[in-house]
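The excerpt is restricted to a subset of chains, each kept in its original location.
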């Protein structure tokens, strides 16, 4: 049910759309144009690139999984709640987006650190979170989860509530309805939420370096490596950034193109 | 539907709640195996009643009891999935991501039947609505009538204690509808739960239901067996549905009934006081000139509409008395019955029935 | 957890015992970002000398590192850019503090040097875009002091949050000059050109190394940093002697 639009509409809509696309694409294109492509292979052969890539991929995947299994139920509760407070909870969820990442990292340290609000109770159990890979995942989840929850909640609110009524009269519990109807139907929303959250986690820098430190192989993700290399050799940093972009475009393009939609 | 307290019915429901502009207060009761036909004008509260029985809406007062179990008493409603209920709404509301087969199998699966047996059951149900060959289709690929049939199959696949069908046959073509109606009749006869069938089609109601309930503006205006309703309609709406001309009026002992609009109807079966008077459309004869002879009722009327129905025609008349006549197609041609023409309508007094309001 | 523990559990203490029993364990070193290259070198050298020891390094801005330590991050040694940065540090955690390097300010200009900067006075020329660090960070404070001493009021277009940001503006020729540290100019290689600032206007920044852990390996690492070889390594990256 698609049509070739009329010219007037096309222009009045096409011009701003093109402008939006340009605003986003011009800097990326510049980055690619200014890169020294011949150097990229050797830049990427630097011994700390591979561990950082591996770490980035494992931590962001963990974050994505956490979003999926923890964030989906939260989105579900928010979506079906009609309580006045829901709006405020939703506003609260956006706080990690607003928080300057470094402050977010400090907050995480204050909460989970050895002397932190929660951390002080973990220390006697022999659990220390800062400077570990777990800390990276926590930091990434902290910044990325809101994107996921808000995207999925929005999608879930769009469901026809009568479908739920029918499913329930057919004998489906909350859980079963969620699993067999709601989630399959909001799969595009979940996909875009996951994409947002994963991408945000992949680019996460400020909270990670503050909360988890910058240890090669353990907490040094690609953005942290870029930061370090920027100090040493900006060209390496750009090479790594381009690889980061390539990885993300590839993962998102392939996943969304093939499986998710 | 007044019942003595000592014989509680198997289904015993008094649905009271407010929806939009209207207050719904509908009482339904039935024994296992019975079919309650619910009829009424648009916006009367039929769907609201059905949703309350399903547990999708909660009643504010009243009681819903099925067998021994109280489903809702206005305070602690059972959730829909805790009620052994089957629901089909006017919109088919199929799960868009599941095939027709999996839509039908959804109920059995949710109620714990294993995948293979649920699918077998679903296939059988689809077969019964004539869609065995579309089992793999997604709802989007089905026409509206096909979707309605899948939804019907889905509601029937769970063998609920209470089966709620909201206009199940409205989207079906006459052929399929006739087949589905008789198939449904067969299935409902073998079914030991109670069925609540909302319909706008009097034929469905008369052929499928043991008991009819008319809901107008949230209130029950008439309830009874089809025969009772047919013989003594108690609202203008019911009159339209059963195809009788119905008048509220004041009767005297001489057999004269003065209708609310001021018309005069003569009957041989007088009832005094506030009465209903009915005239079967088939008892109305039309004449181009003032009739002489036996009919004691004769009104000067104008033809407002002529519609064909099967092998006969229904002629809508306005004038001294508004009424509908049923005549043969030949009469239409022979008398030149056209809209706007002035004619005489005659009815024998023996054909006019009256009964107290 | 990766908390540094006693090197081998035998209770041995001190640098002098290192020859008796080989050092064991992990040393967690937090260092200011500007020390990245020098400390990578130190780490490699130290690990080669003590095969039983793993040195883990984490680089970040000095204030971030201090935050981490204050909030209970397990660190053995912390090396900061400027003694002022150490002030918020929880003093109860500090076992020992030593200065190990100095740094002086320098003017960084794009290799093309579009504004023709040859001395600090040129910064005051009309139309020259100068970036400096913010007043709250050491290099900003130092730059401010330098301008006062030199009695110039340059056209500052941005007070960058750190040296890296200031340097980036020059590398991309967005600014005509930036006041940064000598070590940064060295680290930037040919991406920028350095124009020295005369000694009388310049300000010197002292780099402290603070020992936080009590174990032998950590103390051995600090001792190595302060040894002649260690200091030479640091100085080879553009830092001055303590």
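For reference, chains read A, B and C in written order, and residue numbers begin at 1 within each chain.
Quick note on the criterion: contacts are C-beta pairs under 8 Å (C-beta built on N, C-alpha and C of every residue); 3 or more make two chains touch, one makes a residue touch a chain.
The structure presented is a predicted model; accordingly, all values stated were derived computationally and were not measured.
Whole-complex chain count, expressed with the shown labels: A x2, B x2, C x1.
Following the convention adopted for this analysis, only the chains that are shown with their structure count from here on.
In terms of their C-alpha centroids, the spacing between subunit A and subunit C amounts to 33 Å. Averaged C-alpha coordinates give centres for subunit B and subunit C that are 87 Å from one another. Rounded to whole angstrom, the centroid-to-centroid distance between subunit A and subunit B, based on C-alpha atoms, equals 55 Å.
Every residue of subunit B that touches subunit A in the complex is listed here, in rising order: 51, 54-56, 79-81, 83, 85-87, 89, 91, 93, 95-97, 106-107, 110-111, 154, 158, 160, 164. Only residues 160, 162-163, 165-173, 176, 180-181, 184-185 of subunit A touch subunit B when the two sit together in their complex. For subunit C in complex with subunit A, the touching residues are 1-3, 28, 30, 33-34, 36-37, 56-60, 64, 67-68, 71-75, 164, 168, 171, 187, 189, 191.
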